[in-house]
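Left out: one protein chain. Kept in place: all the others.
Take a look at subunit A:
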Amino acid sequence: MATMEFTEWIRGRTDEQLRALVSARPELITPVPAHLEGLASRAASPSAIGRVLDRLDRFTLAVVETLAVREDPVSKDELRDLVGAALDPGEDPEPALSSALERLADLALVYGPDDALELGPGVRKVLDDPAGLGPRAADAFRHHPPEQLEEMADAVAPSTPGSGRERLAAALAEPAELVESVSPAARAALDQLVWGPPTGRVPNARREVHLASARSPIEELLARGLLAATGEESVTLPREVGLHLRGGRVHRDLLAVPPQLRGAARDRELADRTAAGQAFSFVRSVEELCERWSIEPPGVLRTGGLGVRDLKRTAVELDLPEWVAALVVEVAHAAGLIAAGGGVDGEWLPTSGYDLWRVRGTADRWVTLAVTWLHMDRVPGLVGERDDRDRPLNALHTDLRRSSAPSVRAATLGVLAAAPGLAPDRDSVLARLAWEQPRRRGPLREQLTDFALREAEQVGVTGLGALSGHGRALIEGGDAAEVLAPLLPEPVDHVLLQADLTAVAPGPLTSELNRWMTLTADVESKGGATVYRFSEGSIRRALDAGHGGEELVAMLARHSATPVPQALSYLVTDVARRHGRIRVGTASAYIRCDDPALLDQITADRRSAALRLRRLAPTVIASRSPRAALVDSLRAMGYAPVAESLDGDVIISQLESRRTESVAPARVVASPNGLDPEVATAAVRALRAGDAAHLSRREPVDAPDGQVPRSPATATISALQEAIKQGVRVWIGYLDSQGNATSRILEPARMEGGYLTAYDETRAAVHRFALHRITGVAGL
């Protein structure tokens, strides 16, 4: 039987080959099956086969299809002819075929010796219409009534022996004559179906037809059995006919090697620099997003996700197109830098993980983001599109998940990696992907590829459309941070101050200076450099945050590469002069106000009695209440006091940066790089061991003749304990429930509560044995 042969073939593979198998098809060992038989049957399951077929390239898949079309084992020579016929004339199919067969053997899709190659069990069933060929005639006509078959057989092969079914099958097996005899119109209809798909739709396909009274080409073909009705409205071309019409070929045209990529050549260095620049701005966008959201977090929608308006606002604030803003938000979220938290309604807030991320070097931060992007199963590009129920898809919503997204990204970047220094155009990338994974074609895949290409550019994995050095390191497992770091702009620690009240930072600022500048001035333009504008409002903001006017001027002078322009120092001193000129005290024990009438009012207020106020001067009131309570009470009374320290300084009320709990970053669904080799090795070892045990346990063994020597109870227990420890088999005497003395060969597993659990080899099953009934133990 095929399954048995296949299992034996698997068992005959070397450990290394098995490791290759489970590494390439990790789904076979999740969980690890008990033995190789289990592995073989799992490898034959339709879902597992479907998954592995999805990973085959066009040519390898064509080899599988060719084998599927043939019923019997095929020799390699024959296969070579069949496949070679579809290649460009003159191209030698041998090298590609050999490596494809090797790969297929590694994947356990094809087995057997070179002179009789056979598909693994179950593979045929999974391939519908292999190579666009319909079912075999025998299957196609299976459900036709015998009398109809009889009539068809009479029409195509009169005066041959056998039943209608057999005669028709025999005629269709060699359909050359039959095909020659049809009318030109019918021949044209056949030609339509030759290269697949092999099915067509016609109304009332099961109608009764007779060759003599056929009114249309379809009826003519149906009457001859050259088309078979497979449903009320569908007909199909039997495989034998299709193969004949294809002139013995299985495929029309094949490429043994992937199609060439076309596109613009890019200067590698320029592409790297461009990508690095983009990587830098992507990191900066994420940082800016988190900084903004820590102060003004957007709400979480009731359905989860981020509101359309919030995304729009974020896009404006970050000065990015909306789809890029969605990408930034999604990557930040997937990297665990932002999460829903805070309060009943929920807000999107940076996590404490953001604080850890923020202090790392730019290159490291980028790697975190880029790896997250590469592996996340979320598709930011879908934001703004509509779902099946015509509702818009929101950013950060669960509906944005597409399980194939990481593999499409990996495949797309893999294509780019194959063409160093080239920015391939979209169509050639799609063509290449269609060759590499023909079974995964489809509109979603094209869309995901488009997204992957444009997102790679935004994240800075590609530059000018070509894969960058650090992008390559990222997908090939190198140290991307090390490659990227020298390409990033050096942080600068000075700005250029100008008389028009602007400051230009000619590069990324050091973190501290950046925060200070953002506080003191408004950002006017971003990019490689940052342009800041000082205004009354921005200076006041800095003063509000607790900086003094002189301190500001000193700080400007220290960090300016040029003298501080007079206009700017005037602006600062002017604002500082007016800032806080009017203030309400903060001290714990006094209230002062320039308006005595207001103080009159406070003192006169009955609610203030509890504060035990005492008027010190027309403009000052002292209180024995603690300062905080005083302020609170005054507020409760409808006043607007501001706190002041003992030295008379205003107590700073800074905007609070909020954080939420860290969440684990989005789980990586499947590593695109395949299985960890260590896991594969361990799995194979476990399988081999399980298999050995499985094989040796297949038949019950006979217990040796004679009685087990009786041993004292204590000796029995210690001997059994020893056996469990050593993992050896023992021979015991046992009184069964009827009191009969029996003799067993056991492999003890554990002993507890007066019972021994052990594998009974004499009965080939696990049993529990009462310790007090064991009459004796002996080693074997």
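Following the convention adopted for this analysis, a contact is a pair of C-beta atoms (placed from the backbone, for glycine too) under 8 Å apart; a residue touches a chain by one contact, two chains touch by 3 or more; residues count from 1.
As a convention for this text, contacts and distances are computed from a predicted model.
**Student:** Using the UniProt record as the reference, specify the protein name of the hidden chain from among "Predicted secreted hydrolase", "DNA 3'-5' helicase", "Polar amino acid transport system permease protein" or "PadR family transcriptional regulator".
**Tutor:** "DNA 3'-5' helicase"
**Student:** Among A:K125, A:R441 or A:R578, which one is in touch with the chain left out?
**Tutor:** Result: among the candidates, A:R578 touches the missing chain.
**Student:** Using the touch definition up top, pick the residue from A:P565, A:G690, A:G733 or A:P748 that touches the left-out chain.
**Tutor:** That would be A:P565, which touches the missing chain.
**Student:** Touching the left-out chain: which of A:R206, A:R273, A:R358 or A:R401?
**Tutor:** Spelled out, the listed residue whose C-beta touches the missing chain is A:R273.
**Student:** For a quick check of understanding: of A:D319, A:D355, A:D450 or A:D522, which residue touches the chain that isn't displayed?
**Tutor:** A:D319
**Student:** Write down which of A:G162, A:G231, A:G528 or A:G754 is the residue touching the left-out chain.
**Tutor:** Only one of A:G162, A:G231, A:G528 or A:G754 touches the chain omitted from view, namely A:G528.
**Student:** For subunit A, which residues lie in contact with the unshown chain of the complex?
**Tutor:** Within subunit A, the residues touching the omitted chain are 270, 273-278, 281, 319, 457, 463-465, 487, 489-490, 496-502, 504, 506-507, 525-529, 531, 562, 565-567, 570, 574, 578.
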